[in-house]
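Here is the structure we will look at.
Right, chain A next:
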Amino acid sequence: MAQRIAVDPITRIEGHLRIEARLDGGKIAEAWSSSTAFRGIETILKGRDPRDAHHFTQRFCGVCTTVHSMASIRAVEDALKIQIPDNARLIRNLIMGIQNVQDHVIHFYHLHALDWVDIVSALKADPAKTAQIAQSISDWPNSSPEYFQQVRDRIAAFAGTGRLGPFQNAYWGHPAYKLPPEVNLIGVAHYLEALEWQKDVIRIHAILGSKNPHPQTFLVGGMAIPVDPDSQNALNADKIALIRKLLRKARAFVEQVYIPDLLAVAPAYLDWAGIGGGTGNYLSYGDFPMDNSPGTGSLFFPRGIIMGKDLANVQPMDEKKISEYVTHSWYSYSKGDNAGLHPYDGETSHKYTGPRPPYEFLDTDGKYSWVKSPRYLDQPMEVGPLARVLVAYGKGVPEVKAAVDFVLGKLGAPASALFSTLGRTAARGVDCLVLAQKNEQWLDQLANNMGRGIYETFNKEKWDPSTWPREAQGFGYHEAPRGALGHWIRIEHGQIANYQAVVPSTWNAGPRDPKGQPGPYEAALVGTPIADPQKPLEILRTIHSFDPCLACAVHVLDGTGTEIVKVRAL
Partner candidate 1 sequence: MLEIRYTWEWPVRITHWVNVLCMILLAITGVYIGNPFMTASETSQYIMGWMRFLHFSFAYLFLVSVASRILWMFIGNHHASWRAFFPWLTEDGRRNFIKMFRYYTFTGKQISYEVGHNPVAATAYLGIFCLFLFQIVSGFTLYGQMAPGGFWNSLTGWLLTLIGSQWLRLAHHGVMWLLAGFFINHVYSGWLMDVKERNGTMSGIFSGYRFIEPKDL
Partner candidate 2 sequence: MSSDPILNLAAIPEEILTRVEARGISRRDFIKFCTMTTAALALPVTMVGKVAAAVADARVPVIWVEYQSCSGDSEAFLRANQPTAAELILDLISLEYAEVVMAAAGHQAEAAKKQAMEKYQGKYILVVEGSVPSGADGAYCTIGGESALEGCRKLVKNAAATICVGTCASFGGIPAAAPNPTGALSVMEVVPGAPIVNLPGCPVNAENLTATIVHVLTFGKLPATDGLGRPKFAYGKRIHDNCERRSHFDAGQYAQSFGDPGHRQGHCLYQLGCKGPETFHNCPTIRYNEGTSWPIMSGHGCIGCSEPGFWDTMSPFYRRLPKVPGFGIEDTADKIGIGLAAATAVAFGLHGVASCFRKHDAMEEDKVVKED
């Protein structure tokens, strides 16, 4: 029977997201993704000092903090043709690298795991058996029966108070949870361990950039953290040693906990290798420059696009071919709402036409989201770790190829399994593993530079606005944890004339375009089975596999839009 259900808000994401969908025969027939919050930062940026822009843009997001600073300073550097010193490149790589690693682990354990791991079932686990399983998948030291007994007791004591706090009202006991209690207990134990781990390893951001979230060290032209082995107020041998210790701690956890857990959980959910594929088009801007040469040839994760799941044919990416549509978004364009605008000419004039709150449903035939619809050559593109890994795999980057083949081999799955909800989650693990192993290399290079007396971290040549051209424009790219991030800036008379950011979740969460092509979330949800419309856990699985970064809510509608079944807490 066709049904209409609603989930609002989607939690364990950044921001406010709403998804409406139509159910038919126990499967999603159509879905709509809507962001329900708007802050207008692009509007606020106009007329300000371009050197300040990164402070503002960093506040786009506090979960994937740093990424918008990175894209912003690169956009200004591109516009003003600034070459950054080698140390600045390495410090940026380190900040981005640990950001991706930490963010992926948080996503897996704290945002995504509860879609696959049933905490309540973990209470039934046998600690001895759990320890046996844990020891068989990894040599991580925290795996004794006593340890798991302690975790189970702690959770039981917590549950015994009858006040479940953030764990109440969830879909515990849902038939789509397939893991044995012991694996669930491992998941819970590592949920808690990861909570400790993440705050520790991200101290690298504090060392290099004062704090996390929102490090304060980025500069147009370099980085503010000074490098000087002979100073106690700069990056010296002592701090390098601390960073190294934390990088090793990060790597150990990824290699001995995250990846083994991923490989232990995945076999129970292999059916999800055939669900949630979506558009089949992937875009990666590439990132992590391996040297200071101009152009994008030196990027560790290469730049490129894949159309129609054709892994063998990675095509070059040209940012000129990107345009944004607002046909179904709460904005208006001066050229008409069906036009597509390149971000340099982008307009952010908001015009809310949706229902007046409080409302039950959005009018998905009209405008229904605060997210615009970016398209590449008019095609919707998926971005994220999956896109990044696929492009690198297609281009034969050895580290990525080895990691992908290792994971696929362990799961006994073909490469085509990557185009799915499970593939997305696995690709995130691959991305994390490769970077966790790569980070220390950049630290070595930095230490090597310091040893050779190279201390420069900032190029002040173009710092003063009097050295700037009257007009300039630039594109800043970054491969954020959640995917391809682009900032476009136009500078006139030393001020920001226009600023547009196309963020990963814009690519992924965008609504339909003028041709009616659904965005990646909307496409990926189609065909997803829903066992219980009252508890649409499956929607969360696919949506969370993208690691959304906005504030939304999810609705599922029936075929005729008449019969409304509201999803309620039981």
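We adopt the following convention: contacts are C-beta pairs under 8 Å (C-beta built on N, C-alpha and C of every residue); 3 or more make two chains touch, one makes a residue touch a chain; residues count from 1.
Inclusion criterion for the candidates: all candidates are chains of the complex that A comes from, given by their letters.
Worth saying up front: this structure is predicted, and the values here are computed from it rather than measured.
Going through 1 or 2, you find that the chain touching chain A in this complex is 2.
Taken in their complex, chain A has these residues touching candidate 2: 6-16, 36-41, 43-44, 48-49, 51-52, 55-56, 59-63, 65, 106, 110-111, 114, 119, 150, 153-154, 157-158, 161, 163, 165-172, 192, 195-196, 198-200, 202-203, 205-214, 216-217, 219, 222, 224-228, 231-234, 350, 352, 354, 356-360, 455-458, 460, 463, 465-466, 493-495, 535-536, 540, 551, 553-554, 566-570.
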